[in-house]
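Shown next, in structure tokens, is the structure this report addresses.
Apart from one protein chain that is not included, each protein chain of the complex appears where it belongs.
Moving on, here comes chain A:
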């Protein structure tokens, strides 16, 4: 067991990271719900069935202690189970003669388990968007087995009540609730004549006049606000602000810190990034074989330039260190990250209304979003790595004879991001 203080701090950090991810996931899922709904056929007003309620992983953190599973964990386990079941199903389907229609095995698979247990609902990987095809197969499968007496399924629904039910069926993006009523006449997607799909008729939409008016007024106000900014910076207000800040500083009686803790941390972060970039560039330069003397000269210039920058960074670092030695700063409490001391409000100086970001293809958008997420996750990982190092390395080195399990776990966490493990063998002398 880890000591109490160490446990508390580690668990708190990890829980913080988990919470941040959960919140982001929640936002994403909300957006996904809205987007999916927009891309399906739009229901005529009045027959909107309520959305399936969001999963239990809302803001309330699990009140149970850290190591007992929460509802969020159960949900994740469910997803894992479903993914595994699908894998099994796919494998089974492949091992049987490939040409056979999948529906029978699907049906039998479905009815082998009672519909009450959510964990054994028909396996399909969560997060698949264009799953209308599998929905259709599923629904048809149910219909064929449960209501054979009704004959062929109807593809036109006369009554609004059926349409509403169908709406619910089509909306059951998550397995479970929609499949409870097996006697409902299910259909793949409503084929009602007035169905509106974005794909076919999206370009015919038009924003209402009231909205357009409000939107143009909105942009006018933003323009007005941003035009007021430059005046402020040259105005008497700027001098008034500086005077006020200076008065605050002198009234406190202290000479005042040149830099606050946040600024120092930000600057150190920048210097670290600089160091990384310089190192990368230097390696590139050294590994590139120059083909002619012109290139070699260019390489020389680059290396000299890099050296000069490195010298400046080092100098700056020494300055910071000297400044810190003179005045000890308080602890920095901001959680993560401390890059922005105040919430990042956006805008680059003059304009505060959101500017445009142009992308040219789905691929580009995906790359952009994936990179953003990757950088944020790496950030988190770096922070956790530092915390783990600070807590675990002293622990292992302070113990006379650390348990092998501990060593193995610490190595895995610190050196492999928790993904790989080393093997420890007793070195028995060969007989």
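Here, a contact is a pair of C-beta atoms (placed from the backbone, for glycine too) under 8 Å apart; a residue touches a chain by one contact, two chains touch by 3 or more; residues count from 1.
We take it that contacts and distances are computed from a predicted model.
Chemist: Looking at UniProt, which of "Tubulin epsilon and delta complex protein 1 isoform 1", "Nicolin-1-like", "Cytochrome c oxidase subunit NDUFA4" or "N-acyl-aromatic-L-amino acid amidohydrolase" names the chain we cannot see?
Modeler: Looking only at the record, the undisplayed chain corresponds to "Tubulin epsilon and delta complex protein 1 isoform 1".
Chemist: With respect to the chain omitted from the figure, which of A:91, A:311 or A:374 is a touching residue?
Modeler: Touching the chain that is not displayed is residue A:374.
Chemist: Pick out which of A:74, A:195, A:323 or A:406 touches the chain that's been left out of the picture.
Modeler: A:406
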